[in-house]
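The complex is shown incomplete by one protein chain, all other protein chains being positioned as in the whole.
Up next, chain A:
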Amino acid sequence: MSDTPEPVTIETARKSFASSASFVWIIPILALTIALAVAWQSYNDRGPLIRIEFENGAGIAKRETELRFRDVAVGVVEDVKFTSNLKGVVAYVRLDKDVAPYVDIGSSFWVVQPELSAQGVSGLETVLSGVYIEGTWDGDVGPAQSEFKGLSDTPLYRYGKEGLEITLRTTAGGSLTDDSPITFRGIEVGRVGKAYISQQGSFAVAEAIIYHPHSRLISETTRFWDTSGFTFSVGPGGAEIDFSSFATLVSGGLTFETFVSSSKRVSDGKSFEVFADEDTARDSVFNASQAEPLQMRVVFDESISGLAVDAPVELSGFPIGRVTGVSGVIDADAFGDERVRLNALIDIQPARLGLTEDVSPEAALQFLSRRIEDGLRARLASASLLAGGLKIQLVEEDNPAPYTVQTGDGIIPIIPSTDNDISDVTATVAGVVSRINNLPIEELLDSAIQFLNSADTLISNEDLRETPKAVRALLGDVSDIVSSDDMQAIPVKLNTALGRFETLLAQLEKDQFSTQLVAAVNAAAAAANGVNASVEGVPDLVKLLQAVAAKAETLPLEELTTQLTSLTTSADAILGTEAAKQLPADLGAALTEINATLRELREGGAVTNINATLSSARKAADSVATSTQDLPALVTRVQAVLNQANQTIAGYNKGEALSREAQSALRDISKAAEAMTSLARMLERNPGSLIRGR
């Protein structure tokens, strides 16, 4: 109670409290420092918050859903909220500080979800881990942005999938499968993105990407076409089903080809058309819609049916345009008459002319004008052998009439036309047929028949048959007087004539083997000569034969007969020999052979086996020649007889009448010899006439 130390201790305690604080305060101070440091550090390490607006939440969860870049988490969703008008969902993503600068204005974000499609399964890992937000941005720091619009689909162009970004557009009436692969030679080289319908609703448009380095396959003239589905065709090669791959069969796909090489590289944003199939795509290269067509017209002098709208216009077989309109035109002022002409309006695609620099209608017109001045002309030609129809061909014409293309406002330039080339094959076939038709087969046969008939008539003539007898009688009559002096001159004449005949014969014989025909003719000529030389009466027969053969039946048979009769009465004795008797039989046999040959010619293959015929004719002629081989001997005998007769006649002065008769006979013989000579010459010149009968 009364202890005093107590206040003292309190005093000292209070003093020490102020002066020396407990060391234990270090702990909270330390804790605070650490806490503050950690707080500051975490604040400092914290990246910026970006705001990504999506159409829907798609499974984004607070503090769970990651933002990934190249499959590495670079941020986490801090909050998910609705936009002010409830039209979307906003994800607030806390970025990692080190990537934050790269998330710039060019960044794009989308939600990766598991997806099962015909091309395969993607985003499978998100089945277990939940969705994540994938972002893509380039490696350059650009203008910063903190508000982004999330994509509803995985973008085509993203990090690691760089390529050429192009736009695909369907052709009129075509279709396009979106989100499908673009293959080239079966390898996927790109993708078609989401397609949408153009504002006019006339075609579908889709973004597409061709990955590097395949993008170098694309040039301005590249054409895309649809490979989806399959084609089934039945043709001469059998039934055919064709599809490019199962994936494209199910989900569609595109492929492309650069039909015409072009050095022009394509830059991002280039638009291409997608065609229904390869053929259309290929055609379109030459039907390029990128250039305005050049409109021209062609006026054809004849109005020929068969040229239709859309018929091709070809230059060197290469389609460069098409016919856009066909009409008839009557313009007396321009063409000088009032005939209906065919006026064809054509569209020429400048791109197909192969112009290297400027592909425009003006350049095309300049090019064509130059070519037209050089002789380029238009003509109509058959488009198809089977289907018929016409097309317009531009062809170079040699030595064309000069023409300058008129150009100017409102003038459709005219391509001058030239002779049409229609129905080539039909015309050729028709020509062949008509040429065959024009062959004088009928005439030939008629001539042969006439000839044979005439020969038959001649040979079967009773008078002729009587001739040897008469000649024999005549010879018997004149045998006494043939040795007269007046007759001496005759053998000389005869000798010269016979010499000529013999040389001719020899020549003919020499040339016998030159050709079958010549040989045949020669043989025939030799035979004729033999006949002529042997018998005085025979030359008339030969002459008649010649006349018959020449279809100049001017010599009446009766006259010949009378002459022969008159001759035979005087030369009956001369021809009394057996050889002379046999001669007509030989000739008859030969002619029968010729007759048979010609009949065969008429009945048989006619033209086809002319060779056989000719050889037969030659044989026949040979036979004639053989039969007349012994004629020279006969002739010598005749000469002897005549000599004798001449002497006889010379001895008989009063036998003037006979002498006159004999002289006239000899004149006739002389004429006959001359005629024979001319015949021989003629045959020599034109051996075929024997066969053809003229």
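In the analysis below, a contact is a pair of C-beta atoms (placed from the backbone, for glycine too) under 8 Å apart; a residue touches a chain by one contact, two chains touch by 3 or more; residues count from 1.
Just so we're on the same page, contacts and distances are computed from a predicted model.
J.: Any idea which of "(2Fe-2S)-binding protein", "Amino acid/amide ABC transporter membrane protein 1, HAAT family", "Aldehyde dehydrogenase family protein" or "Paraquat-inducible protein A" UniProt assigns to the chain that's been left out?
T.: Of the names offered in "(2Fe-2S)-binding protein", "Amino acid/amide ABC transporter membrane protein 1, HAAT family", "Aldehyde dehydrogenase family protein" or "Paraquat-inducible protein A", the absent chain's UniProt record gives "Paraquat-inducible protein A".
J.: Out of A:32, A:73, A:330 or A:412, which residue would touch the omitted chain in the full complex?
T.: Hidden-chain contact among the options goes to A:32.
J.: What does the interface between chain A and the hidden chain look like in terms of residue numbers?
T.: Residues in contact with the chain left out: 1, 3, 5-6, 9, 13, 16-17, 21-22, 24-25, 27-28, 31-32, 35, 64, 128, 130.
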